[in-house]
Structures are given as structure tokens and as C-alpha cells.
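What you see is the complex with one protein chain gone and the rest in place.
After this line comes chain A, so read on.
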Amino acid sequence: MAVEYKTLHPQKYYNYYLANNIRPDGREFDKYRPIVLNVNSVETADGSAICKIGQTTVICGIKAEFCRPKAETPNEGFIVPNLELPPLCSPKFKPGPPSDQAQVLSQLIADIIKNSNCVDLKDLCLHPDKLAWCLFIDFICLDFDGAIIDACIIALMGALKTVTLPTVDYDAALDNKLVNIEERHPLKIYSTPVSTTYIIFDDKYILTDPTVEEENLCSGLVTIVLNADEVCCVHKPGGTALNEGQLFDCIQKSKKRSKYINELIVSAVKALN
């Protein structure tokens, strides 16, 4: 009976649960789903990680390629993140060119990388105006079950912390480069941004770490990215209006989680060595 009711009146079905301060999956409003992080999962990539938050699964691979720095920024390399939402991960997506949602999320990830300064682009330069690394960071979503950006950022940090780049001897006069694949050095990571997503349900409940069902029914979404003690992104793209108290409350809640996820990433990377 409950199943039929859920299909016919999903909003009401949720409201009955939420009125009793519990979510249909048994979580309280501010509880997270379990997180699994596996680093260096793809042997052929320069750095990689798989992150699972509940059922949401994202795999992240980083490939480094040579490129020439831009004339305006001769001593900086590039970071190019790209999120793919294939039709396999959700019935919402169709094959073909990247959907609007995939483009918007890719841009949000690029903004988070830039704002948090987790990688210094100057570290990626090998010779000013001649040679630099371009890190292609590809995310593929395998299972789309809500809070995708949170999973992407955890996978991103796991992957970035396992990136090793080969040593390169570059002779600028002859434009000759010698790549030593055996001798690899890790990339320096300056900070660990952590993202937390909240949804506003029925204009009054704020739920943490939503599933895709909750996201589809929600009236607003807030993503907060913290970087140690600093805030590096408060992204609320429209939806139900919040008052400032509710917004600050979300930032406070994210703080605790930020510490926990930092430890998770550190222990996952440590287990590798």
C-alpha cells in the first residue's frame, strides 16, 4: 500500500514522514549517508578516486598532458574539469552532447577548484611561456542518487592527492623535452575543500545530503563549500527563499562535516602508501 501511495502522492508521502521528524530512508534531517572513498582506483590515470555517498557513485580520473601556457599567464598551467552524466546513471539523461545540468555542474566544480586554491597553477608550469602541465580532470557519474556535487568534490580531492607527475627535463633552446616516467613526484595540494548540499523541502524543512527523490521534490537547493575555516562557495541558485539565520545555520552544520571528511580523505590516501 505504501508503495502505491508513494507513486501517486510522493509529496504527501514525504510530508507524513517529515512531520514526524524522520525521512523515509530512516535518517534524521541533519544526518548524512555513509561515504566510501577508494583512491588510486584507475591504474592508467595519473591520479584517480571513486567516491560513494549512499548510492551516488562518482569516479574521477586525472590525466596530465603537456601544453603551452597562455600568453597572459605565461607561468601557469591549466586545470580542466569535466563532469559526464551518462544515460546509465539516471533515466533523466539522454545520450548526446553534455546536458545543461552537466555543464552547470562542471562550471561549479571549476569555480570551486579556482576559489579554494587547492592547486597552485604556477606549480604546473615547467618552463615559462613554453611548457606546462594541463590536468584533465574527468568525472563520470555511475549512479545518480542526489548530492552529486558533494561526491564529485570528495572524489576530486582523493584523486588530486594521489596525482604523481613524471619529472621532465626541458631544454628551451632546442625545444627538447626528456620525460622520466619512472621518477614521479606528487602534486602539492594546499587545501581540501568540502562541499555539503542541503535542500529545502515544502518551504519549511531543511534536509542534509538529499537523495535524488528528495531533490526532485524539493523547492530549493543550497551548496556550501568550506575550506578549513574559510568559506569558498555559498551557492544557492534560486528556489524557495531562506532567511539569513537558516543560511548561517547551514554553514555551521557544514563545519563539523568538513572536519570529518578531511580525516576520511587523509586516511584513504594513507592506506594507499
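Rule of thumb we're sticking to: contacts are C-beta pairs under 8 Å (C-beta built on N, C-alpha and C of every residue); 3 or more make two chains touch, one makes a residue touch a chain; residues count from 1.
Note that in this section contacts and distances are computed from a predicted model.
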Inset, instruction - Consult the UniProt record of the chain that does not appear here and report its protein name from "N-acetylglucosamine-6-phosphate deacetylase", "RecA family profile 1 domain-containing protein", "Trafficking protein particle complex subunit" or "Exoribonuclease phosphorolytic domain-containing protein". - result: "Exoribonuclease phosphorolytic domain-containing protein"
Inset, instruction - Write down which of A:Leu18, A:Ile35 or A:Cys232 is the residue touching the left-out chain. - result: A:Cys232
Inset, instruction - Using the definition of touch stated at the top, determine which of A:Leu108, A:Leu121, A:Ile140 or A:Ile206 touches the missing chain. - result: A:Leu108
Inset, instruction - Can you work out which residue in A:Glu43, A:Glu244 or A:Glu263 touches the chain that's missing from view? - result: A:Glu244
Inset, instruction - Quickly run down the residues of chain A that touch the omitted chain. - result: 100, 103-104, 106-108, 110-111, 115-117, 220, 222, 227, 229-244, 247-248, 251
